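The complex is shown incomplete by one protein chain, all other protein chains being positioned as in the whole.
Order of writing sets the labels: A, B and C. Residues in every chain begin at 1.
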Amino acid sequence: MTPLSFEWHWNADYLVFMGLLYVALAVIGAGLIYTFLKTWMDLESGESELPPEIESRKKYAAY
Amino acid sequence: MDSALFPEGVKRCSPKVFLLWTLPWLALLAWGGLSAFLCLWKGLNQTNMSNIFAFAIWIVFDLAVIALGAGAFFTGFLTYVIGRKELKSIINAAVIIGFICYSGAVAMLGIDIGQPIRGWFIFWHANVHSMLTEVSFCISAYLGVLAIEYIPIILENRQIEKVPHLRLFGHNLHHIMGVFAATGTFLSFFHQGSLGGMFGVMYARPFAERWDFYVWPTTFFLFVFSAIAAGPCFTILCTKLTEAISRKKLVPDNAVQFLARLSGWLLSGYLVLKIIDTAVWANTTVPNAGLGLMDFYREGPYGIWMLIAEIGIFGIVPAVMLMIPQVRQNPAGLIVACLMNCTGIVLNRFVFIIATLAIPVMPFARFWSYLPTWQEWGIAMALVGYGFLLFSVSYRYLPVFPKEQELNPAMNG
Amino acid sequence: MKATEGKYKYGMVINLDKCTGCGTCTVACAAENNLSVIRDETDKQRTISWMQLFKVTNGKPFPDTEVSYFPRPCMHCHNHTPCVSVCPPTATKMDYNNGIVSQIYTRCIGCRYCQAACPYQARYFNWWDGHFPKGTERYLSPEVSVRMRGVVEKCSFCHHRLMRAKEQAYAEDRRELEDGEYITACTEVCPAEAITFGDLNDPDSKVAKLSKHPQAFRLLERIGTEPKVYYISSKDWVRRMADNYHPNEFQPV
Partner (left out) sequence: MEINRRNFIQLLAGGAAGIHMTPLPWKLMDDIAIWTQNNWPWVPKPEKGRFDHEKSVCTLCPGGCGIEVRKVGDRAVKIEGRTDYPVNPGGICPLGAGGLQLLYDETIRFTSPMKRVGPRGAGQFTAISWSEALATLAERIGMLRKEGRPEALAAVDGNRRGNAEGTLIRRLLESVGSPNYFRMPSIEDTYTTANLLMQGNPGPMAYDLENADYILSVGPALIEGWGAPGRVIAAWGRWHESSNGNGPKVVQVESRASNTASKSDGWVAPRPGTEAALALGLAHVMIREKLVDLSFLSNYTHGFEDWTDEEGRNRKGFRSMVLDGYAPAEVEGITGVSADRIVAIGREFGKAKSPLALYGKGKGNLNGSLLECMAVQSLNALKGNINKPGGAVVQEGLPVASWADVSPDAVAARGLETGRLNGSGSPRLPLSESLVENLSRAVLESNGTPPVDTLLVFAANPVYTLPDGGAFGKALGKIPFIVSFSPFRDETAAMADLILPDHTNLEKLEDVVWPTGLQYPFLGLSRPVVRPLYKTRHSGDAVIALAGKIGDPVAAAFPWGGFEEALKERLRGLAESPGLTSWDESKPAWETFARGRSVSPDYDSFDDLWDQLESSGFWYRPTHAFYTWLSCFRTPSGKFEFASGRLEQAVKAAAGGDAGDGLRKMGVEAVGDQAYMPHYEQTLSGDGEEGLKLVPYELFNVSTDRLPNPPFLTKTLFDTQLRKDESFVKMNPATADRLGLEQGERIRIQSDAGEVKARVDRFEGAMPGYLYLPMGFGHTAYGIYQKGKGVNPMNLVAAGKDPLSGQSVWWSARVRVSKA
């Protein structure tokens, strides 16, 4: 449902509910887009050569 | 044969043994597949659901696995948002369990609705006042989040990791996982709540109705609370089962004990609220409807045992057990307490679904009984099969337990 | 969601003293509204019957036993209609202008939440595709669409009859309907004339007057659904059947 739908009502119920949903979706979408872009940029800038171990995983050993 | 796909430095059984292990789960899936086909092709007349039991075993399974799958969002929240680092050794498992539970539940819902090809109407013609709309929105969005959380684990497969693009993508996803985890927590919180709200708002059914707090009935909060109290226990049970089957230690005790202790406290907190809620309900809603508490516990098998079992035996007992360090540190004690905790929560969901519908509201309406058909069991069992299968495959090929190598040095090959 | 009062409020009064339990209302409703027939109509949990008969007995031993009937259409609950508020794809709605709770079959996804929320068991799910023995599709009325399987349906207060009556009125250049001009199929057919239908907002209508009868009551009134279907019975034991009461709470009229 979008504000263009014929059933849409411009009242608080719809704004809050659909608003929060779209915010959540936007955050997820933005996160994904960011990751895509970052990956793309990293690859472009030649930083694809990471050490064979993923850093983050190495860190586990610390716990 | 497939050892090239295994995570580095761990030992896995032979393909033959693995294949044998998957057979029962594949069989369950086949049973479920046949059932699903029948239900979709011939319609829901294949079930024993009825105009009285509009919701039945599938919804019980749905709500149960979603409650139990709450380990994912809650562990994710603790790991990424709060920053409990010891949980990193179990977060992957929690995420996979969550993914299994949610994807299974959504698939089951797709069969449960009478017009699956219209399922998207919920989003398209959303009635924002319906708790089920809230559930659908949050569940589907959160399933997306879970998928996002699952992807990096897949990308860590030894062979996939060799592809730089993918490895980098996974790496980057990992980096901002906190954002997803936070969103997931938000979504999950609302749908766990609205699942409870679904029943609490049925004000014309005094057995389910609960008083409102702002726009949500108390069941909204109770469901969230009970889910985060039970979810971690289910995660513990799954890891313990994996450990038992693989005969390896996979997760350090500190992670498990932390979750168990937390569960104990959460469960206690939940029970306090649940008891208050039940008392308030029994003294306001119930008499207002012209009924006494015991009027609800007269029909068929749905006696007062439900309340005693849910709150007492499978509530207070496991809460106490989990709070006592000696008990929860005892392997058997831990398992029993976790099992009882999970049972209590499933029982709670069962009561809210089946007992609510079974207890007639009109004085002259009669009591009907319900037993699922093999098709209904088939689809429910397919969820179990699917869970075992996906978890087994993940365990075999993905570094689900990052500490596995460290905890099992002897096996390092 | 406070109900804004509309101009009309259609409702029904069923006199249970007159009702003989004959079931003609059920049959006429089925015929009027193209109700489907399933192969085993004795499967009372899954058959569709918008107007359903409930049988009650006074529980006394022979020969003091008495039976009575509650014909139960959709109550068209006026206050926070339980089914309307829960329906996720807005497939059921109350038209505040006339109080009729409608069901959009082509919108319904078949989640059955409305059935769970309705305490009157007034909602029916199409567990099967309708079974029309060869030739019987010929009696189907074009005024009501035939439902597909997998959707929920219920009494519509013969909404199409309101449309029909309105069209007639417009054709005759009238703005308002006369009392009794729009009635449901069950009202029309009842051989005992036990059912009265009309606008509850019109103080002069028969239905509004009957709804204020001292022996008038509604089903599960204390739950607060504000049904627009009233019953009248002179028998205390029948009136007591309509709601739940604490011991010694029920007040005979």
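Here is the rule we go by: a residue touches a chain if its C-beta (ideal position, glycine included) is under 8 Å from a C-beta of that chain, and two chains touch if they have at least 3 such contacts.
Since the model is a prediction, treat every value here as computed from it, not as a measurement.
Undergrad: So which of C:C114, C:V152, C:V189 or C:L220 would be touching the chain we can't see?
TA: C:V189
Undergrad: In terms of residues, what is the contact footprint of the unshown chain on subunit C?
TA: With respect to the unshown chain, the touching residues of subunit C are 15, 17-18, 20-24, 26-28, 30-32, 34-35, 37, 39-44, 47-49, 53, 55, 57, 59-63, 65-69, 106-107, 129-130, 132-142, 145-148, 185, 188-194, 210, 213, 215, 232, 234.
The rule is short, and it goes like this: only the chains that are shown with their structure count from here on.
Undergrad: Provide the C-alpha centroid distance between subunit A and subunit C, rounded to the nearest whole angstrom.
TA: That pair's centroid distance is 50 Å.
Undergrad: Do you know which subunit C residues sit against two or more other chains?
TA: 90, in rising order.
Undergrad: In subunit A, which residues are in touch with two or more of the other chains?
TA: 7
Undergrad: Quick one: which bits of subunit C touch subunit B in the complex? Just the residue numbers, please.
TA: 1, 45-46, 54-56, 70, 77, 80, 82, 85-91, 107-113, 115-121, 123-129, 148-152, 219-220, 222-225, 240-246, 249
Undergrad: Given the complex with subunit B, which residues does subunit A contribute to the contact?
TA: 1, 5, 7, 13-14, 17-18, 21, 24-25, 27-28, 31-32, 34-36, 38-39, 42-43, 47-50, 54-57, 60-61, 63
Undergrad: Okay, in this complex, where on subunit B does subunit C touch?
TA: For subunit B paired with subunit C, touching residues are 43-45, 49-55, 112-115, 118-119, 121-122, 124-127, 129-133, 136, 198, 201-206, 287-292, 295, 356-357, 360-365, 368.
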